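Below: one structure, written as structure tokens.
Note that one protein chain is taken out, while the other chains of the complex remain in position.
Entry: chain A
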Amino acid sequence: MEYLSLFVKSIFIDNMIFSYFLGMCSYLAVSKNVKTAHGLGLAVIFVLVFTLPINYLLNKYMLTPGALSWLGPQFADVDLSFLALIIFIAVVAAFTQLVEMIVEKFLPNLYSSLGIFLPLIAVNCAILGGSLFMQQRDFVNCGESIVYALGSGIGWYLAIVCLAAIREKMSYCNVPKPLRGIGVTFITVGLMGLAFMTFMGIQL
């Protein structure tokens, strides 16, 4: 039950895009049509689901104060938490490289349509942000971190596919000239965010 609650919460209430603005750059740039948005969304879910548990374990058994005590009593008061940022980003970057190689080999069409944004998942804030929020929230076990990763990944996926669909329709609209393109997209995202706020306070 707690898992379900965490899952729903991370999709709708703590949505990466609408409540934390994470992963905005690729979100705005790749949301021009639904198909590529779908591909990138899946890639983000994939990377999140794998990196978050890895970072969780690293954080628990290596980085927090006293975490190294399993090596022996002389390590009990070692505090490596200042290394967290560098370790997390290294895991994310290595994993993204892996995903890139897999997609290039097995899904060449998707690979060419995503272009530069596939390697840029490494600097997608949603992913590093997920790890940092995980560190703040003190999950009790690895399962919770997987559920959280899956939920926030799906939240990101939903958001990018919705925006892409709206933008496809919006290309037929008569928008004031200086607002065309990115300006009106920002306002759309803002309005979508307001809509998502109605989920606030849902408890399971």
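Assume contacts are C-beta pairs under 8 Å (C-beta built on N, C-alpha and C of every residue); 3 or more make two chains touch, one makes a residue touch a chain; residues count from 1.
One rule holds in what follows: contacts and distances are computed from a predicted model.
Its record in UniProt calls the unshown chain "Na(+)-translocating NADH-quinone reductase subunit D", which is the match among "40-residue YVTN family beta-propeller repeat-containing protein", "Cytochrome ubiquinol oxidase subunit I", "Na(+)-translocating NADH-quinone reductase subunit D" or "ABC transporter ATP-binding protein". Across A:V8, A:A29, A:L42 or A:V161, the single residue that touches the chain missing here is A:A29.
The residue from A:Y3, A:Y61, A:F75 or A:F186 that touches the chain not shown here is A:F186.
Only one residue in the set A:V103, A:L128, A:I146 or A:A159 touches the chain that does not appear here, and it is A:L128. For the options A:L4, A:L85 or A:I202, the residue in contact with the chain missing from this view is A:L85.
Contact between chain A and the unshown chain involves residues 18-25, 28-29, 82, 85-86, 89-90, 93-94, 119-120, 122-125, 127-129, 132-133, 136, 176-187, 189-194, 197.
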